[in-house]
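This is the structure I have questions about; it appears just below.
Just one protein chain is left out here, and the rest sit where they should.
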Amino acid sequence: MEVTLLIEAMDSSFRLLEDAKNQAVDIMNSAVRLTSETRIIEEKKLANIFKGAQSRRAVLQNVMATFVILFGFWVVLSGKFDLFHLTLGFICSLVISMLTHNLLFANVRVGDIKLTIIRFVRYLPWLIYQIFVSNFYVAYLVLSPKMPINPQIIRFKTKLESDISWVVLANSITLTPGTITMDIKDGEFYVHALAKKVADDLNAGEMEDRVAHIFMEADHIYVQDVLDVSPIFGVLRKGI
Amino acid sequence: MIRKTDDIIIRTVARILVPFIQIYALYVIMHGHYSPGGGFQGGVILGASIILLLITHGLVETTKKISERAIAIFSSIGVFIYAGIGVLCLLLYGNFLDYSKLSVILNVTPAEARSMGILGVEIGVSFTVMAIMISIFISISTTEDHSKYDKEHY
Partner (left out) sequence: MNTFFLVIGIGLCVLVFFVLYRVVFGPGVFNRIAAISAIGTKTLVIILIMGIIYNRIDMFVDISMVYALLNFIGTLAAAKYLEIGGEK
């Protein structure tokens, strides 16, 4: 009888001890959590302040760059250098650069704009030469009596990363006669090519390499694929 | 109901083009008395730039830049500038829109006062034309209350 009582007492005392230990652990845990939460909040606040300062600086840079470009455009358009017109141009460019500073320079990495512009200007003669050459080829295709065209839609995954380089590549493809960019979906280009030779020229990827060189982007392996185009042409022939 | 497009080419080209269109519109307005153009044409080009934004970037993103309230205010401010310059000429013992009387206030010769008066009137006209064009486009293209649509896609 006494033994059982003793055992019960020991049991209850152990239970009490365990409860106390659990409570202490809980309190400790909550304290740790609280401190870590406050630390996270503090870090977030600091990051926000930093980001705010950074974004304010970026906005200022954007406004300045847009203003310079727009004022240059105004001077080229106007061609009048008296004080009245220059003041008007100053005010107009300032107002528009403050309104549209996040349109002209979105997703631009700061610091390499100058080099990008120089490389872009160097890219243009090559593009014009390419347009010249393929003009003659397309004229030959159209004028030859057999009309040896072989229309196809090429799909290739590009190695370019930013949207501005996608757009430059897409517009270069469209400007070259015989090829038209139809769509860009998640970095995949859908290009309509008039003949096999044009498509092969595109698949060789020299244009893409040059555009990647302009915007200083890395090399990737890309897949090439040719879609069956006949059902689409059937739809187009029928009309809508 | 103006949706924003998914096409990245059109979005990017429009984004780069809009500031140049706007500075060109202001050039047309300000040089209206030397070269073709003037208040109405410049206002149309300004309105077209905002309509380009509306087509490509959707209603929600554009109204962050220029809200419909601001458009309504602009359309009244333009009329106010036009009528204000006219009435100012009346108050200076001239006819309505008789700009040469403004030379008393502006401290310039009457010929220069004419030039500046025409410039002010053209700015007023362009404000009104721009605001009315945008509001017509928005009222045609939104048949219902657009606020109840999903903000992500509209």
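Going in written order, the chains are labelled A and B, and every chain counts its residues from 1.
Throughout what follows, a residue touches a chain if its C-beta (ideal position, glycine included) is under 8 Å from a C-beta of that chain, and two chains touch if they have at least 3 such contacts.
Source: prediction; values computed, not measured.
Within the set B:8, B:30 or B:51, the residue that contacts the chain not displayed is B:51. What chain B contributes to its contact with the hidden chain is residues 1, 3, 5, 10, 21, 24, 28, 35-37, 41, 45, 48, 51-52, 55-56.
FYI, only the chains that are shown with their structure count from here on.
Once the centre of each chain is set as its mean CA position, chain A and chain B turn out to be 32 Å apart. Listing the residues of chain B that touch chain A in their complex gives 7-9, 11-13, 15-16, 18-20, 22-24, 26-27, 30-31, 65.
Interface of chain A with chain B (complex): residues 66, 70, 73-74, 77-78, 85, 88, 92-93, 96-97, 99-100, 103-104, 106, 163-164, 166-167, 170-171, 181, 183-184.
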